[in-house]
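The complex appears here minus one protein chain, its other protein chains still in place.
Right after this comes subunit A.
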């Protein structure tokens, strides 16, 4: 395993006291694999990735659990060593390519900065390598772009530059936090294709954070569905789309249009919103929005259990279908 999260719990200090943003998340990512983390805004998917990078700011901290990466526990690594890993072994691509580049420096300037920091290349060698990286991410006339300032590049171009920057130090793990959300649909496809090509070429593992199930279907091998700071379902991408077990996952599936569906059909939506971190409902965290919620869901929180090989789910209904049926019958 390249990366293994064991019961990671990330908390933030706020005025109202400590809130748990990521609550006992475990996941495994092998070499060359791509894992997708899916969920609504505020479900903890970004905080999970920031926990791996240890970029939680002053108020955030990893309270419990282990983050194993190449035989090191990132949760306990000293900051100085962590800095060597950031941008080196683990690189990150952000959501906003328009603002992720420093406006006062040229592309070449920023690209070679990372290269000089994490490799032995200096001066001309670093410049040449940067041009090569820009070529690799499909930027035309890379020599001219090296001398350009970010404001003269389009969003798609800038995201390509960000990808070049992230991949320039041969990371073993690439964390992509909504890499295509801010881009036009046509550019989205280009960027996804580029990421796939580069994954083949470099053999890097990818942790892909998105709320777009289409992107997951395109890119991921495994999928983790998060809700309110917890993993609610984890399985491979085929099983997830064929047989989603958690009502939340099912809801997400129903909320996207399919080719062949009726044009007049209204898309389903999940009622309500993610509960605030300071006020989690008792029992199953999803019960306030779940169409199938029963007595048990209100009082007892389900565990994340394996229901089939490679398919884990956090839902009473999926875990105890027999009991469920009898209960439903009684209710009727």
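The rule we apply is simple: a contact is a pair of C-beta atoms (placed from the backbone, for glycine too) under 8 Å apart; a residue touches a chain by one contact, two chains touch by 3 or more; residues count from 1.
Here, contacts and distances are computed from a predicted model.
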{"item": "Absent chain [UniProt protein name; select from \"Extracellular solute-binding protein\", \"Cation:proton antiporter\", \"ABC transporter permease\" or \"NADH-quinone oxidoreductase subunit K\"]", "value": "\"ABC transporter permease\""}
{"item": "Candidate in contact with the missing chain, chosen from A:22, A:62, A:85 or A:318", "value": "A:85"}
{"item": "Among A:157, A:173 or A:284, the residue in touch with the chain that has been omitted", "value": "A:157"}
{"item": "Residue touching the undisplayed chain, where the options are A:17, A:103, A:123 or A:260", "value": "A:103"}
{"item": "Contact with the hidden chain (one of A:5, A:22, A:38 or A:53)", "value": "A:53"}
{"item": "Residues belonging to subunit A that touch the chain removed from view", "value": "53, 55, 58, 83-88, 91-92, 94, 96, 99-106, 113-114, 117-118, 140-141, 144, 147-149, 151-154, 156-157, 162, 165, 184, 186-187, 190"}
